[in-house]
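Next up is a structure, given as structure tokens.
For this view, one protein chain was removed and the others were kept in their places.
And now, subunit A:
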Amino acid sequence: MGRRRSDNHSPTTLNGLPQPQGSKICFEDDDDEAPVEETTESSNFDESMCDAADDSNRVIEDTACEPGQSFNDKDDKTSADYYFDSYSHFGIHEEMLKDTVRTKTYQNVIYQNKFLFKNKVVLDVGAGTGILSLFCAKAGAAHVYAVECSHMADMAKEIVETNGFSNVITVLKGKVEEIELPVAKVDIIISEWMGYFLLFENMLNTVLYARDKWLVDDGIVLPDKASLHLTAIEDADYKEDKIEFWNSVYGFDMSCIKKQALVEPLVDTVDQNQIVTNCQLLKTMDISKMAPGDASFTAPFKLVAERDDYIHALVAYFDVSFTKCHKLTGFSTGPRSRSTHWKQTVLYLEDVITICEGESITGSLNVAPNKKNPRDIDIVLKYSFNGRRSTISKTQHYKMR
């Protein structure tokens, strides 16, 4: 799933072209104050209305967070509420379908492994246009339940009918957590749940919920493996363009905005020639076994320089695989693979590291959902480097939102 990729919300891209739908309203963010207001207000309200101890805790937590928040941090609570509706937006589906790495891989997994699907009951979690369900139906599934929460469900129903699969595919409109399946168990759960940075606005928990509730004991989850990787890049030009931009805007100093810009990881395509170090595996997830909490983690890393260069940013990306296929199938969203709509996630460093071949950056990356809006992700990057030409030890906080 594209997680609002083509939407205005998405981080601006490195190619410097404004997103077509980007809203003009430049400095209206100002009104971000409003949500702060809201938060306080609704919290107070909660407190007065309910006597649950949890609520008063929440109030304290909210207040505690506020002073530390800087100006662009304030509207977090809203995004979750509209997550579902934003998905019925057609442009997003178009972009996801046009991501051939993504869609073709699923197509191959299904068409080339018909033995997996033959006469099986399949659950498609977050079906969107229903494309995966259609693939499964065509591969011989006994029945496919396509669950979609947004308005797109109506479209999916019509698409299923138009293509003559009404007797095989049942589109169910609603949240996975709330719907009732006409069957007690399913043999296969298929889903395209991945978000930017694997975990941003993802549907993983929904897939795990469906797995625990409906999957037969020896059932299959597709995909069943996901892994997150980290590498380091030279990125002088782009960092100049995106971050240092604020140092001199048409000759004027706007560096006070720069600090904010650093906090937002940038989703963009990185050229493989920019890679300076090895790629380190941070985390592997087995979707068929993992618990929801496993998506929060701290992972150590060691990145060894493969040449003398400068490092401006660390880059995270993910791989996904379908190990139950006849031949291992999957795709990578890394800089060395064909680009996907997930691109890569660039974490800019405050300082430039001058690194010599063989020297290494060590540290750890902590990833956790934001407490207030679980669809946002807080990333804490600790790193230290002690090289011949530069040394540094730092902690940087990022927030995907």
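One rule holds for everything that comes next: a contact is a pair of C-beta atoms (placed from the backbone, for glycine too) under 8 Å apart; a residue touches a chain by one contact, two chains touch by 3 or more; residues count from 1.
Definition applied: contacts and distances are computed from a predicted model.
Enquirer: Any idea which of "Translin", "Ribosomal RNA-processing protein 42", "C2H2-type domain-containing protein" or "Casein kinase II subunit beta" UniProt assigns to the chain that's been left out?
Expert: "C2H2-type domain-containing protein"
Enquirer: Taking the entire complex into account, which one of A:159, A:221 or A:353 touches the absent chain?
Expert: The missing chain is touched by A:159.
Enquirer: Thinking of the whole complex, not just what is shown, which of A:261, A:304 or A:368 touches the missing chain?
Expert: A:261
Enquirer: With respect to the chain omitted from the figure, which of A:212, A:240, A:253 or A:271 is a touching residue?
Expert: A:253
Enquirer: Could I get the residues of subunit A that touch the absent chain, sorted low to high?
Expert: On the subunit A side, contact with the omitted chain comes from 4, 7-9, 11-12, 16-38, 40-42, 45-46, 49-50, 67, 70-72, 75, 77-82, 84-86, 88-91, 93-94, 97-98, 103, 107, 129, 131, 134-135, 149, 151, 155, 158-159, 162-163, 175, 242, 245-246, 249-257, 260-261, 264, 401.
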